[in-house]
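Below: one structure in structure tokens.
Missing here is one protein chain; the remaining ones are kept as they sit in the complex.
Entry: subunit A
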Amino acid sequence: MVFRLRIFFLQCSGPSMIPAFNQSGDVIFAEMFSAKTGRLDRGDVVIAIPPQNPKLRVCKRIIGLPGETVIVRSRSWFDDRPEFVPEGHVWLEGDNPSNSSDSRTYGPIPLAMVRGRVFFKAWPPSEIGRVARRVPEAASAVLPRETAADSSISGGLESDAPVRFVATETVVDERGRGGQGETRR
């Protein structure tokens, strides 16, 4: 990565972003400007540092924004769990949920660990073009900021989401307090 240059390119590999990116050989361009100025949004493809290993870089899509609640699907609906995204954090997921290690494994990650937004694919030649902002169908459902805070289940919830998410409130409260913790120098 070049230090101050706001654009960098890298080769990405791995199955987690199929079909947007191939298993291997893709060359992509990313810019650091959006990440530094807080212009990231749901559906953006980003380069981030996974929390377990500061030496690695991963390529994932932003699914949940600060203050939202992500409903993580599992094999059976009664094991679905709500996860609160604290202030200053984002929820990342790969496009290929069955083969991706992402926020569903390690939880929301701090925005400071998002290093760039992928905006262009330069290789292979048949797929040259802009990388679009879009949310794949396989992504987890997200409760918007407002509905996450009150206990009503109308609005924001998809029809297939289970009713017992009334209990979301307690989860939001617990994690939310941590988010407001005083962090002074």
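Assume contacts are C-beta pairs under 8 Å (C-beta built on N, C-alpha and C of every residue); 3 or more make two chains touch, one makes a residue touch a chain; residues count from 1.
As a convention for this text, contacts and distances are computed from a predicted model.
For the chain of the complex excluded from view, the name given in UniProt is "Mitochondrial inner membrane protease subunit 2" [choices: "Mediator of RNA polymerase II transcription subunit 20", "Mitochondrial inner membrane protease subunit 2", "DDB1- and CUL4-associated factor 13" or "Ragulator complex protein LAMTOR5"].
Note that of A:V27, A:I49 or A:A122, the residue touching the chain absent from this view is A:I49. Note on the undisplayed chain: of the listed residues A:G64, A:P86 or A:G116, the one touching it is A:P86. The hidden chain makes contact, of the residues A:A30, A:I71 or A:L111, with A:L111. For subunit A, the residues touching the chain absent from view are 3-4, 38, 49-55, 86-89, 109-113, 178-185.
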